[in-house]
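The structure is given below, and queries will be raised subsequently.
A protein chain is absent from this complex, but the other protein chains hold their places.
Chain nomenclature is as follows: A and B, assigned in order of appearance, with residue numbering initiated at 1 for each chain independently.
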Amino acid sequence: MSLLHPDRLFATDPGTRAIARRLFDSIADLPILSPHGHTSAQWFAENQPFPNPAALFLQPDHYLFRMLYSQGISLDAIGILPRPPKTGTSRKPPSPSSEPAPESEAITYADPREVWRLFAANYHLFRGTPSRIWLDYAFSELFQLGEAGRLSAKTADHYYDTISAALQTPEFLPRALYARFHIEVLATTDDPSASLTHHQALASDPSWHGRIIPTFRPDPVLDPDHEHFTHSLHKLGELTREDTHTWKGYLNALRKRRLFFKANGATATDHGHPTAHTADLTPEEAGRLFTNIIGIHPRHQSTTPKEHDLFRAHMLTEMARMSLEDGLVMQLHCGAFRNHNRVVYKKYGSDKGADIPQPTDYVHALRPVLSRYGNEPDLRIIVFTLDESAYSRELAPLAGHYPALKLGPPWWFHDSPEGMLRYRECVTETAGFYNSVGFNDDTRAFFSIPGRHDTARRMDATYLARLVAEHRLDEDEAFELMQDLTYNFANKAYRL
Amino acid sequence: MSLLHPDRLFATDPGTRAIARRLFDSIADLPILSPHGHTSAQWFAENQPFPNPAALFLQPDHYLFRMLYSQGISLDAIGILPRPPKTGTSRKPPSPSSEPAPESEAITYADPREVWRLFAANYHLFRGTPSRIWLDYAFSELFQLGEAGRLSAKTADHYYDTISAALQTPEFLPRALYARFHIEVLATTDDPSASLTHHQALASDPSWHGRIIPTFRPDPVLDPDHEHFTHSLHKLGELTREDTHTWKGYLNALRKRRLFFKANGATATDHGHPTAHTADLTPEEAGRLFTNIIGIHPRHQSTTPKEHDLFRAHMLTEMARMSLEDGLVMQLHCGAFRNHNRVVYKKYGSDKGADIPQPTDYVHALRPVLSRYGNEPDLRIIVFTLDESAYSRELAPLAGHYPALKLGPPWWFHDSPEGMLRYRECVTETAGFYNSVGFNDDTRAFFSIPGRHDTARRMDATYLARLVAEHRLDEDEAFELMQDLTYNFANKAYRL
Partner (left out) sequence: MSLLHPDRLFATDPGTRAIARRLFDSIADLPILSPHGHTSAQWFAENQPFPNPAALFLQPDHYLFRMLYSQGISLDAIGILPRPPKTGTSRKPPSPSSEPAPESEAITYADPREVWRLFAANYHLFRGTPSRIWLDYAFSELFQLGEAGRLSAKTADHYYDTISAALQTPEFLPRALYARFHIEVLATTDDPSASLTHHQALASDPSWHGRIIPTFRPDPVLDPDHEHFTHSLHKLGELTREDTHTWKGYLNALRKRRLFFKANGATATDHGHPTAHTADLTPEEAGRLFTNIIGIHPRHQSTTPKEHDLFRAHMLTEMARMSLEDGLVMQLHCGAFRNHNRVVYKKYGSDKGADIPQPTDYVHALRPVLSRYGNEPDLRIIVFTLDESAYSRELAPLAGHYPALKLGPPWWFHDSPEGMLRYRECVTETAGFYNSVGFNDDTRAFFSIPGRHDTARRMDATYLARLVAEHRLDEDEAFELMQDLTYNFANKAYRL
């Protein structure tokens, strides 16, 4: 018995469902390409067992604990730790990986089994959400928990014990799972100063046959409002032996780090700005702005939020320029209002489920970089949005014109069955399929990767099946597109 | 014969429809909870017959007469009366109930039967609208008019006579209908200075077994732009024996009126601001702003629209603070541009079908109040929107995180089959079902209440049936949710 029905997510009309099933079956065995995500190379380099079920599934997954929190369950009860007290400017940046932050004296850990029980007793909260689909996939397909019935207060301990036991077996070590998940490429997202030692260790390990590649995410050194900007700039200088307090040295340092990432397998950069603003300053203007920002940081006494925004905006054009030189694909993840909840941010820090999308303009915001480089067929800028109203109004029309622009898949809150349908329905008629780039799982939840790709593939099959059933597409074309959406587009777009 | 098909509004796919039917049948007999609306307690206190069909169905229902007006039919011809000429500052505020305004000499009433015939001859205009569904429900289920065929020029008189005759029978008196509609709780929306005598009369009437509760809607005393602000503030002071021209006295007066409402059964407040702006001023700032606004009112010479907006914004945070004290649930109905049509407003006044939704920001607007009180699990703020683009972008993400925030059902123009589907499809995947609060009929059209709840229940059944048919939800879960959406969520959210 399984928690999963073989026809899940397919349209209900029997004729359309039959087409969807055929389309899905034709690609079910294709390997997974994961060109953007937040897993850790360290897991595979060290190949240690994953921790307990609560630490594995719940605590690193903001989709899950934000829902529990919204229903009045405290983060403490979930075992989300308050961040350690600030100790001046020497404070260590938070670990980018999903491991728990270093213990602080004031904190008592919640018992993992108790946390799991709390989660299980509230599993009904996830009805109708994609998290439920991904979790059931993992429980059922990876841990064979289908016989036990759904996760609930009643089945909590059985689930906990089964998962805990499995995690201690060789079959559940990171490398074994990588193979079992049939992953071909897995991209991580990395600090611009990251040493990439784990990526390097893997690359030189003859016993490892996978491919884990880094992604250059320079936000900490491009964003003057980033809480580690000063520190990161300093570190960038050290690593590259450039004077990152001059405009020229700063650009050189970025260029060098990009090449370092590229040499370690990276094919892309990623930029997580609050807006899609771009700007195209003259070198003089840009240099002067940089100097003003640097000169007075970290007191922020003279430069304004508007100048910081302009700097971030201009730096995207610099990044596009460097992408033309080094061939790295450029990803823009725009539009999140980060750390919306002041209370939660102050106590627990970032990534606590309190990032909220905001209306995002693309038509004016992207014009500077597109006017400069949008006509370059060798440049690739992949844009993501959290503002679905921009799909048919701005993003599909832009991607259906500019050679350099491609549309990333539905992102974050919209990475869901309905979100995927809305995306295809709003984007395809204007931008076609061929200006999209396949699926991104974009997750730090390693165990959800197969379930996420399964969902995306099924929704693509559902959408294509509807086009076929409505005689808007021939069936042979749908089979070809099914391969493209599953494998070829990501492979090509990310230059894998 | 009925105007209503038993499978109306269910999905067309036979398999899905069968599930929807089972789900709907499981809750068809549950009582109606109506926690937000605009009916009049007076109807039930006095239990007098409702007037003629035109006055009952058409003249109080801006959904209906706005459509006729849009097709070139004058409001005069519909029997909508121009408002009486202004007679200085002593002018009586308009009656909040749906009774016709007091007759003025210059006005000749349209003959109700003629008005009805005009409506009937234009009934085709409502094809594809929810009004048509609600009206057919009332005609068919309450007045057994199904045999006569649809309302039309041909059937107009038969409808008129049948309804008129029925309204004179005991079965159509307000209290009999309350029972027949199977209503358990019916909330009205009331002026902050309302005496609530009808609510009190009902509460002390041993022959009355229903529950009509008031809702505290303080817009006239929170909004400096309200046309009766000065008058209302004065009245508030009289009623509470507080000096409402000092900041402290003003807050005390509000506190007292809230408790008065609570003592008379209220469980909620309601706020109908043009935007969702909130602010969190210091007591000193707030007091100073209040004094400035009061000091120069009603000439508005020195305070600006921006200051008025800031005052309204801050008062929502004050209301949240008081809600934490007294437990009243807080409803925000944001985003209507009221009285868009200057000509109609000048001649006929408010609520004449000329309120138009506008783009509404929530992510920045709600941050002040949410930063202050959004993490309080004992506070409940229910937000409604007229801007559907905010569902998946802002409202579901906010409600899926903040413990204090819940999402109201689709409102006003969106309280319709397609509107309800869009709501569920855009909201559920991020906020789940459990951050929504069940249905509001939000109507002053008493006879439409059963039809509106019937529509909402059918659309919930349709949505849940699709999730089941697509194997995204187990059927036992859908049955449980069907009960929740119909009864439990409203019961809990509104603390009934």
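Keep this in mind: a residue touches a chain if its C-beta (ideal position, glycine included) is under 8 Å from a C-beta of that chain, and two chains touch if they have at least 3 such contacts.
Please read these numbers as outputs of a predicted model, since none were measured by experiment.
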| item | value |
| --- | --- |
| Which residue of A:Ala396, A:Met420, A:Ala445 or A:Ala493 touches the chain not shown here | A:Ala396 |
| Residue among B:Phe24, B:Tyr69, B:Tyr160 or B:Phe290 touching the omitted chain | B:Tyr69 |
| Missing-chain contacts mapped onto subunit B | 4-5, 7-14, 66-67, 69-72, 124-130, 132-133, 150, 337, 340-344, 353-359, 386-389, 413-414, 416-419, 422 |
| Touch residues of subunit A, complete complex, unshown partner | 11, 13, 15-16, 359, 361, 363-364, 367, 370-371, 374-375, 377, 389, 392-394, 396-403, 405, 425-426, 428-435, 466-467, 469-474, 477, 480-481 |
